[in-house]
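Before I ask anything, let me first share the structure, which is written out below as structure tokens.
Just one protein chain is left out here, and the rest sit where they should.
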Amino acid sequence: MPRLFTTHPVEARLAIVLALIVLGLSLSTDSFLTLANLTSLLNNNSVDLIWAVGLLVVLIAGGIDISFAVAASVVQYLTAQIFGATGGNWALGFIVAGSLGIGLGLINAALIHGFRVISIVITIATFNAYFGLLMSFTKGRNIYTLPDWWVDRIFIFEHQSENGVWSELNLSVAVMIVCVFATVVLIRWTNIGRQLYAFGDNPEGARRAGVNIALMQAVAFGWMGMMAGIGGLMQVNIAQEVIPNALYGRELDVLAAVVLGGARLGGGRGSVLGCILGVMFVAVTRNGLNLLGVSPFAFQMIIGAAILVAISSSNLNFDWRGAARRRRATTGRDAA
Amino acid sequence: MSLIHRINRSLGSEALPLLGALLVVVVGFSLATPLFLTASNFGSMAFQLPVLGLLTLAMMVPILSGGLNLAIIYTANISGLTLATVLIAFGGPEAGIGAFLIGSLAALLVGTLAGLMMGLIVAYVGAHPILVSLAMMIFLRGLGEFLTRGGDISGFPDYMKVIGHGSLAGIPVPLLIFIAAAILWHIMLRRTRHGFSVFMIGSNIDAAEYSGIPTKRTLATLYALSGLICAVAGILMAARFNSVRVGHGEALLLVTVLACFLGGLDPFGGFGRVLPVCLALAILQALSSGLNLIGANQHLATAVWGLFLIAVMAIRWAAGRLNITRFGRT
Partner (left out) sequence: MSGTKEGAPFALKLRGVSKRFGGVQALNQVDFNVRAGEVHCLAGENGCGKSTLIKIVTGVYTPEPGAEIEVFGEPQTGMTPTQARDMGIAVIWQDLALFPHMTVAENIGFDQMVGGRPRLAALGQIRARAAQLLERLGVTLDLDARLNTLPIAQRQIVAIARALMGEARLIFMDEPTASLTQSETDALLGIVRTLSTEGVAIVFVSHRLAEVLEISSRVTVVRDGRLEGIYPTEGMTQARLGELMTGHTMDHQVIARDKSAAAPVLEIDGLSRHGQFEDISLTIRKGEVVGLTGLIGAGRTELAHALIGRTRPDRGMVKLCGREIRPRNIREAISLGIAYVSEDRLSLGLIQPQSIADNISITVLDRILGGLGLISPAQKKVLVSHWIEDLAVKIGRPEDAVSTLSGGNQQRVVLAKWLATEPRLLILDSPTVGVDVGARAGIFRIVHRLAEAGLAILLISDEVSEVYHNADRMLHMADGRLVETYDPRGTTVEAMEARIYA
């Protein structure tokens, strides 16, 4: 832990705050520290976490992606079209949803790299394009007739306590754990991951060292796309239907959680641990307010205020302007 | 050649290509449907554009300074809510002009305060504007939902319809409000010390500070002004829809960013002008109205906006490459 303070100060601080909240809730409510509550916390946030680790990779590489949530909706719709009412199975589902997601991500990467435009511009454009096309094709109608495998509940853990309360973890938690672990492997253990950090940290330095810039964009946005697709697949499993505009707006909530967890807008810094802490900070706060009997209408307000206080009391991301200038220096030039 | 040069110099190099694009869109739709080139179509466009236009002006200045304001929609909503609350307190439909003025003043104050708070955090804490405004957005959305319990507030006095639906000398009042705001914004950016400072901060905040620019004050002021214009948009929305609901206009948030980039704002900050952004807005409105007239649904327009931005970026990239090969820049 002391080591964490020097290497990952934002994560360390957030971990302490989260621990204090958990401690407070455990003492002030009977229901927080129960297996049923903790498992439902995981169930309810696994999809956000899948997206969060995907977005983390993009942020580390110095980009931003606004389009992933609507991309997930597009994947859901296309997957439903491909499998119809009866086709497919889980294995095919992952392959199809993952590939479609990667495809949508690669479109972003190709436009960003091809036209040398920063990612926020391109992903806002594709956000509008994906969403508009999706809503035109679906006419905004939900799809209920989905293959059984997709909407059947699968529990990876079940437990009935003495007082008869069921606790369970659903499939999305297992998928989330795999996605989180895969992201750790990618960004921490592989040479590609080291290059992603370096590219986000100092693009010109990375270019001079021979890092393949196009490949970095493709890996970052492809990974984000894959996570968007898989998250979309699991979200349908939970919601039991495809609602074209259900995920609209989720991108900003996930972004807030990831950045709160120490990922730097501008690139080069961020960790999976921080991602988890960021998402769980928001989730536990919401859960705690619920258990404390606070009006649900006040949740968002309190969470927003909590984030504002968190930002104001620390100077995380202090050097954002320097990073923007450095980035301008490289995006403006051709890869010689 | 020299005329083009002079126009580029006084209006910005983005103005002419965008004007051309607007002409193409207008001519295209005029050929596609006889309904496009009609007074009633232009009238309805003129009523629809101003809300998006005002919100885009609110987004523009933070982008010029190298930041972003993601809280604009909910700042507008909360300001509208303030006006609505005052009007309801004075009797709803029976509320007098005085109540409207007090309410509007309170709305403007609330919008400015929301913006100022973001500006202060950006300036003095040094936190990233995307994060600050995102948190403010979540907070304001929550505050609005908490105050309204997710419902609408309606029942405003009749005279407010003049603002939302009336015309003055044949020109829709909302459009007049937008034009006035755009002219003020243009003057603010090109001719005031504050505007000058915004551009300099957008390019290099440290060098601006070393040159005696009050960078912190400028940041705080520019977000406050962004909040102020949001409040104007909020009042206009209340007048147009005759109701206030938190979440009204939510879908416009990223469209305003799109309009700014389409209007040639440098996403890194430091460069951009009001007129090209207005042209970009006109293009977006023409695309959406035209598609509507030829029977496409509303959402197709959203898609076309996104594709249009990608096309513009591709053209700018191609033009940039052409310049490089022609002038031998490296």
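Labels A and B are assigned to the chains in the order they are written; within every chain, residues are numbered from 1.
Everything that follows uses one rule, which is that contacts are C-beta pairs under 8 Å (C-beta built on N, C-alpha and C of every residue); 3 or more make two chains touch, one makes a residue touch a chain.
Because the structure is a prediction, the values reported are computed rather than measured.
Participant: Specify the residue from the set B:181, B:200, B:254 or B:284 that touches the hidden chain.
Facilitator: Per the contact definition at the top, the residue touching the missing chain is B:200.
Participant: Using the document's definition of touch, tell me which of B:170, B:212 or B:295 contacts the absent chain.
Facilitator: B:212
Participant: Of the residues A:95, A:165, A:178 or A:209, I need the one that contacts the missing chain.
Facilitator: A:209
Participant: Which of A:45, A:170 or A:195 sits in contact with the chain that's absent?
Facilitator: Going through A:45, A:170 or A:195 one by one, A:195 is the residue touching the chain not shown.
Participant: On chain B, what residues meet the omitted chain?
Facilitator: These residues touch the chain not displayed: 9, 187, 190-193, 196, 199-200, 203-204, 206-214, 270-271, 324, 327-330.
Participant: Can you name the residues of chain A that touch the chain not displayed here?
Facilitator: Residues of chain A in contact with the hidden chain: 3, 6-7, 189-195, 197-198, 201-202, 204-206, 208-211, 264, 268-269, 325, 336.
Heads up, the rule we're going with is that only the chains that are shown with their structure count from here on.
Participant: Measuring from the mean C-alpha position of chain A to the mean C-alpha position of chain B, what distance in angstrom results?
Facilitator: 29
Participant: Please name which positions on chain B make contact with chain A in the complex.
Facilitator: Going through chain B, the ones touching chain A are 66, 70, 121, 125-128, 130-132, 134-143, 145-146, 149-150, 204-206, 250, 254-255, 257-258, 261, 267-269, 296-297, 299-307, 309-310, 313-314, 316-317, 324, 330.
Participant: Can you tell me which positions in chain A touch chain B when the two form their complex?
Facilitator: Against chain B, chain A makes touches at 64, 66, 111, 114-118, 120-122, 124-136, 139-140, 249, 252-253, 255-256, 259-260, 265-266, 295, 297-305, 307-308, 311-312, 314-318, 320-321, 324-325, 327-328, 333-334.
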